[in-house]
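With one protein chain removed, the remaining protein chains of the complex are shown where they sit.
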Amino acid sequence: METLTAAILPQTIRQRPANSHKGTYGRVTLVGGNRNFGGAILMASAAAVYAGAGLVTTITDASNQSSLHARLPEAMFADMRQTTQLTDLVAGADVVVIGPGLGTDDAALATLQQVFQTVTAQQTLVVDGSAITLVAQHHLTLPAVPLVLTPHQMEWQRLSGIAIADQTPERNRAAANQLNATVVVKSHRTQIYTPTGSFQNPLGTPAQATGGMGDTLAGMVGGFLAQFSDHQDAVLAAVYTHSAIAEALAASQYVVLPHQIIDALPQYMHDHQAH
Amino acid sequence: METLTAAILPQTIRQRPANSHKGTYGRVTLVGGNRNFGGAILMASAAAVYAGAGLVTTITDASNQSSLHARLPEAMFADMRQTTQLTDLVAGADVVVIGPGLGTDDAALATLQQVFQTVTAQQTLVVDGSAITLVAQHHLTLPAVPLVLTPHQMEWQRLSGIAIADQTPERNRAAANQLNATVVVKSHRTQIYTPTGSFQNPLGTPAQATGGMGDTLAGMVGGFLAQFSDHQDAVLAAVYTHSAIAEALAASQYVVLPHQIIDALPQYMHDHQAH
Amino acid sequence: METLTAAILPQTIRQRPANSHKGTYGRVTLVGGNRNFGGAILMASAAAVYAGAGLVTTITDASNQSSLHARLPEAMFADMRQTTQLTDLVAGADVVVIGPGLGTDDAALATLQQVFQTVTAQQTLVVDGSAITLVAQHHLTLPAVPLVLTPHQMEWQRLSGIAIADQTPERNRAAANQLNATVVVKSHRTQIYTPTGSFQNPLGTPAQATGGMGDTLAGMVGGFLAQFSDHQDAVLAAVYTHSAIAEALAASQYVVLPHQIIDALPQYMHDHQAH
Partner (left out) sequence: METLTAAILPQTIRQRPANSHKGTYGRVTLVGGNRNFGGAILMASAAAVYAGAGLVTTITDASNQSSLHARLPEAMFADMRQTTQLTDLVAGADVVVIGPGLGTDDAALATLQQVFQTVTAQQTLVVDGSAITLVAQHHLTLPAVPLVLTPHQMEWQRLSGIAIADQTPERNRAAANQLNATVVVKSHRTQIYTPTGSFQNPLGTPAQATGGMGDTLAGMVGGFLAQFSDHQDAVLAAVYTHSAIAEALAASQYVVLPHQIIDALPQYMHDHQAH
């Protein structure tokens, strides 16, 4: 298991080419946020925008439209119940993030299944939060596309069947292989299992143990995947950046709020991009 | 009556353990905010989040969903009229805060009674604002659970029957004993009656005499109780922190807005935590 | 005609007494904001809160509830169509501000008439914006209560019958006397006609010539009147403060946004209060 270092940042975060446009930086479609958990998809969407994704669309419960645009006018909105539009927006994305605030009811399950049926091998799918729980509960088959799963330890237990106490690198590695996915097991020292390696994040602070941190990371992962061609590096750099910013903020804060990490992304990424 | 000092802060605000997660810092469920007073529960909820509570859920009138998430995506939302969900969310909390902006109509009374029937001795209940008025008006029996009441002087008069002019430490002490509760009597020099002591807050500034200050304190009390195991210290430290931040801001402001106190919490708590 | 100086500020803005509570600083009820002009009443309400009023209630179109609390959780909300509640909230205020964004349709007229019938000589009424136009259009009798009118020059023409070109101090003075009101005639050099004097504001910058400035001033006038016992001084100090902050911001800005003036109020008032 390799320990991440700051070297992952300039290795991943390219200098933007002068002759480029928003399409160069990818389309991210995020799906989540039921009536109760709208904040989760707002934070994930903001993370994707502030990480530099070119175009971000948020598919969520209709009741979240106003708060989304009050916080984040840069994102486009779509109503999660309009299934034709959902299919179109998922099909048109480079990266799809599903799960933040999605919930686990029947409507959430139907949405998740629709997304699974729509994505193709030319896209990358990030499965987070309640979407992971739904996969575990309903024994869903994950689609055969480039996959990133971002469970916390309890969600990983549900999905992999490995109890938290038994989540050793060896067993996690084997389970990730079986899922044919990159797996980010979130904890105070997050581990990342990619198709070709296993990595330990040396960073992280208890100041970031607060609601919304995982949603924010999922959005960042989506934003990095949309922009950076090496997908393993994109995931690793997103995880590292998330914790590094949190540690920096924790130097003067007892708790770090997710939106503060989001706000800090543009400057942090500037300071750590390739030279 | 003991006068609080800054020593209460490092005595209470622990250094967060490295190996922790959001569950470590408690679940706070806040109930309040009718159609007119939505801002009150928004401020209380934000205070709980910014004080470092691990997971915060706001149960409020449906019309407050958008403004809640526009200001505070970190909180989860639930509709106050959905009684089954309300019961579940109250039952699942470590700390329940009821009252900010709740109002005093029949619906508010029904909600309060439902919360009183749901909470158990394993939880802590903070009763604030109009919930106190409802208890007094309807002669409700307070539930036999760890209780913190946060009345201002007029609400305390309603609840205790002691006219404001007669609210001496002795009479307040006796009334708190009879209620079997920790009582925070808010005034320009707030007093706190815990099961084992009586305390005077030496801080406070007239710059904080503005709407929403009490709601903010109630949320902070909830956030501190969720994190810090000594409940007396948690309440004392929340009261002290609230006034100390207000005094600091009042050094350059004629009036201190409640949301400014909230914004200042993470840094203030960092600077005054245990070493 | 006397030219205002900064001396009006410490003469008006008292040091807050230590033993005080939010009631000490007055209740302001603001009425306005139809479906189109909700921003106007939001800015007026925020100005009253940030100026230090103790309790602020905003009576506005129901569609403005979310944006009000997303910006200003410190204010309470009421639906302008609920006439009983409106009457209660107007009756319970120390200062009523009517007009910002009210519009001039039949519903606005009915609301204005209801307010005129409710206010008493123990209250102060600030009439602004479209409320002034309604008074002029419908030849309404102003209520026999302490009155402050804050027309811009065109609204003053409508109300007084004096064409803008003819608005000399003498004619304005006479018209204000006849109205038995304090009149603030807003222009790039605002004039104030109180029962006992005529005053010229020497400040003001073209950077503040933008939508919402008048709404903001109306809210500030309401906030100052609620707190400061000399009503002439309160109005004069509010006008002076509004322009002084705008001039300070214009030192580095081409245009000054109303919400920036609001944000600057607590510090400006601190720096210019009585010693």
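By letter and in written order, the chains are A, B and C; residue numbering begins at 1 in each of them.
Throughout what follows, a residue touches a chain if its C-beta (ideal position, glycine included) is under 8 Å from a C-beta of that chain, and two chains touch if they have at least 3 such contacts.
Owing to the predicted nature of the structure, the values given are computational and were not obtained by experimental measurement.
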With respect to the chain omitted from the figure, which of B:29, B:45 or B:66 is a touching residue?
B:66
Which candidate, C:87, C:114, C:253 or C:273, sits in contact with the chain we can't see?
C:253
Given A:69, A:158, A:173 or A:189, the one touching the chain that is not displayed
A:69
Touching the absent chain: which residues on chain A qualify?
13, 16-22, 24-25, 49-56, 65-70, 72-79, 265-271, 273
Across the whole complex, list the residues on chain C that are touched by the chain not included here.
35-40, 42-43, 63-64, 66-67, 70-71, 152-153, 187-188, 205-207, 209-213, 250, 252-259
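Throughout what follows, only the chains that are shown with their structure count from here on.
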What's the call on chain A versus chain B, same or different interface residues, using the half cut on shared numbers?
different
Just by CA atoms, which chain is the most central one?
B
Averaging only over C-alpha atoms, locate the centres of chain A and chain C and give their separation in whole Å.
48
Dist(centroid_CA(chain B), centroid_CA(chain C)) in Å evaluates to 34
List the centre-to-centre spacing of chain A and chain B in whole Å, with centres computed as mean CA coordinates.
34
Two or more other chains touching the same residue: where does that happen in chain B?
66-67, 70
